[in-house]
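Before any comments, here is the structure.
Not every chain of the complex is shown here; the ones you see sit where they belong.
Each chain gets a letter, A, B and C, in the order it is written, and its residues are counted from 1.
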C-alpha cells in the first residue's frame, strides 16, 4: 500500500508522517509537492500538520487553493482514503471536503499536551481496529482546534456517525474539563459521509513508538493497512 | 536625498567617540561618507564588535577533544558526536526588543537564532528559552510574560522546531528590563558543515529572502543602549517576524547546501547587510563588492545608508560557485524565494558598496571586523556587596509553620511548575522528544542512530548578584548536573551573559568575575564554550538587572536503545529515596530567604568543583549501571522542594512519599530550604542500595537514605525537632501546577 | 449606549507577512490586479452611557494602552451614532445595525 504525504509550504509534520509510514509501518511512502496536479499510484493520502502559508489569514485558507488540492478532491471522490492531521484537517475544512470550520482555542493560546480521545466510530477505514468507546491517548499541538459548525450541520454529523473522535477524560467521560479547546460537541475528529476522508486535530504520528512513551496512534495507521 | 555633512554632532549621534572617529579616519585615510559613518557605527557598536567583552571572553576554554570548530571561528562552534554527525548550538538574547514589543521582540529573537544555526548547514532540532521578568503582581510584567511566551510559541511552532526546555524566573531586578534568551541546537553531517567565509574571486554574492524595509533600522545600536522611557517610542528598532518565510528559507538552504554550490552563507542579523558582508569578507581574507541598487526593497525612496543598516528579518547573504547560478536560482524559486545577485567576491580586501554605478562606501573589511576598537574597561567591586555579605543567620527567626512555608514556596512563580509556559510551545514536533519539558533536561533522540542529546539552560541571577564568581561557577555546574541526572555526559556549553552598562566599573567587575567563575567550572567539567552572546546595557529606570549568566549545555546519551533516559519523578511504590551529596547551612541567596523573609542577602552557596565533579560521576555511573529509577537535581528551593517535585512533576497524578530526616546539626529551615549545591535526589529498588553505596563510596560522596516512595501523601517528618508535613499529593500538585495561571488571573 | 469602531494597522514600513501571504493567495486565484494588501484588526466596542462627550478620548486611551502597541501599530477610531435603547439590549441587533451602516454583503 503506497502512501503520499502532501507537502505545502509551511508543512512541518510531513517528515513525521513519512517516518511513521516508512520506518514504523514499513510501507512505501512519497512526499507530494503541493504544485503536483496528478496523483497516481497512491493508495492513501495524508495532509500533515504544520503552518501551511504561515496559517496567515486563517488556518488552511491559502493552502486549500494549492494546485494539488484538485487532485486530492478527485482522489477522495473516487473513494481513496484521505487523512488530514491538525493543519491537514484545517485545510480539508477550508476546502469543503469536510464540513465546519475551526475557531481559535477558547484559551486563545496554543496548546501542546496529551489528551484522551473517545473513539465514536470504529467502522471507517482509519479506525477498523478499534472498538466503540475505546479511549486513546494522543498529543495535540494547535492554536485553532475549536471546531464549529452550525446546528444543522452538527445534527447531520451526529446522525450519520461522522463524529469519529471526541475529547474525553482518561476514564472516557466526555466532560467540558476534558475538552482542551472549546470544540462543539467535544469534537476532535470527523469524517465525510462516506467515511474515506478523516480530519483529526490530535497527532497520531507522534505516538507510534515505544521510545516516545505512547503507541496509541498506531491504531489509525494499522487500520488503514487492513483495507488493502 | 542630500547626504548630511559629517559633523561632530553627527558622529556623536552615531554612538561613536572622538577616538573612535579618529580610528575611522586612520583606517580610511580620509573622511568617511555619511554611508560609511553609518557602517562603522553599526559594526563597531557593542552588540556587533564585543568591544568591551572581547578581552574577558578570552578567559573561556574553547578547545577540546570533540570540538571541531571553535567559538568565534564561525557563527557557532561545532561539536563532534560520532557517527559522522556534529552538533552546533548557540544562545541569543532579544531583551530590548522584547521590552518594548514582547510578542514580536521574542518572535524575532527565535528567528535570529534559528538562522544562526541553519546557516551552518545544520538542521535545527530543538529550542530552549531562558526568561526573566519582574514580579507577576505588576500588570506590565504579566503583559510581558504573555507577549514573550506567545511570541516564542508563534515563531518556534511555525518553524516546526520543538521547544524542549527552558527556565523562567521572576524578580524585581528584572522590572523594566526583562531577559529573553533563546537557545537553538542543530545537527549536521560532519561533511556538510557550511562556512561563513567568502572565497573565490568573481564568485557571485546573492541576496535571498524577504525584501528590505526601514524596520529595525539601527537595532544593533538600540541593543547597545540602556532602556529609557523614550525607548518605548524607539519604533524602528522592532521588527515583525515572518516565520513562514523563514521556514521556506530553512528548507531551501538545507537543500542548497547538499548541492555543494554554496561557498559561504551568513544571515543578515544585527546591523544587517553591513555586518554580514564585512564579516564574510574578513573571515575569508577577501573583499566583497555589492550594488545596493539591486537589493530588493519593500519601500520606495530608501537611501543606501538605510538599505545597508536595515535589520529586516529573514534575509540571507550567500556566496555561490560561479557558473552555478542557474541551479541555485532554480532551487530557491521552487521555495518561492526572492534571490538576486547583488555583487561578487573580490581580491582587494575591501567592502565596496555601489549605488547606480557610484561608489558610496569603500572600507577595508578588516577595519570593520578585526580592527574594531577594544576596550579594557575600568572595574571596581560594587559597594553593595559589603552589606549583602553580612547576613547574620541568628537574626532570622526560624518559622513555626513549615507546612505553610512549603506551600508558599511551591506556589511562588519562580519555583512553581512552568507548564503554563511550555504547554504553549510545540515540544513534540519532529517526533524526537524522548523527555518532554518538566524534567531536569529535555532529551531528543537522533533518528538513524542509537544516540540522544540532553539539553538544558540554567542560570541564577541572584547568586551572581551576591557573588558573580560563584554564580558563574554554579550556573555551569547546575547545567551539567541537570544533564547527568538524565543520564547524559556533558559535552560543551554556550552562554548568554546579561549584564548592565559595562562602562560602569561595578558592572564590569561583575562581568569579569562571572566569566572567571564560569571558565573555571567549564575547565573542570571538560565542557568548552562553543559560543554565545553578550547582552550589555540591561538597565531599567531602576538600575541594572542582576548579573545573569545563562548557560546552555548539551550532553550526549550514547546508547538510547539499551537504556531509556532517566527522569526526575518517582516511579514505583516502595522505591527507596536517596540523597547523594551533603546538605550544608546555605541559606544565602536562597528563594526561601527572598520569598519568606524578603531578603536578598548572604553569600550564595559555595561550590566545591571537585566534590561536584565526583558527585556527577557517581550519579552517571549509577545510572549507567541501570539501577536508578529517577534522578532530580536539588537547586532553587532546596531539598524540601526537590522532594516535593519528585512527587508531583511527572505525568499523571503523581506519587506519594514518606520522608524521615535525621536530626541535623544545622537549622531546620536551612535543612529544608537551603540551596547547597552538589546534591541529587535518587530513587531505586531496595535491592540495589548496596551497589549504589559502593559507587558513592568509590567517589567519596556521602549518601543518605531519606525515605520511601508510596501512598498518596507527601509526608516529611523529623522527630527530633517535631517537624511534621503531611499533605495530599493531589493538593500539592494543584498548588504547584496552577500557580502561574493563578497569578495571571488577578 | 454608544458604539465605537477601532482599526489597528501595522505602521507604514513595517513588514506585514500576513498581507504578503494574502496577496500571494489572491494572485494564485487570478486576482492579479491586487498590488498590495495589509491586514489589520477591526475592533467593535459597545460602551455604556454617560461618558459620551469625552468618549472619543476614552477610546483613544484604550487604543494607546491596550488595543494597539504604538511601537509597531497605528490606530484610528470612529464613534458610531447612537442606537435606540431597544437595540442596545440586543447585541445581534446592534451588529445588524453596524452592518447596515456599511451595506453589508452576506452570502
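Everything below uses one rule, namely that a contact is a pair of C-beta atoms (placed from the backbone, for glycine too) under 8 Å apart; a residue touches a chain by one contact, two chains touch by 3 or more.
What you are looking at is a predicted structure, and each value in this text was computed from that prediction instead of being measured.
J.: Note that one copy per chain kind is shown in place, then state the copy numbers for the whole complex.
T.: So the complete complex, counted chain by chain, is A x1, B x1, C x2.
One rule holds in what follows: only the chains that are shown with their structure count from here on.
J.: In angstrom, rounded to a whole number, how far apart do the mean CA points of chain A and chain B lie?
T.: 35
J.: What whole-Å value do you get for the distance between chain B and chain C if each is reduced to the mean of its CA atoms?
T.: 39
J.: Could you tell me which residues belong to chain B and also touch two or more other chains?
T.: 242, 244-245, 336
J.: Name the residues of chain C that each touch 2 or more other chains.
T.: Those would be 17, 21, 24.
J.: Looking at the complex, which residues from chain A come into contact with chain B?
T.: 9-10, 12-13, 15-16, 19-20, 23, 49-51, 53-56, 109-114, 139, 141, 143, 203, 205-206, 209, 211-213
J.: Quick check on the complex: what are the chain A residues that touch chain C?
T.: The touching residues are 53-54, 56-57, 61-62, 65.
J.: Would you tell me which residues of chain C are touching chain A in their complex?
T.: Those residues of chain C that touch chain A are 17-18, 21-22, 24-25, 28-29, 39.
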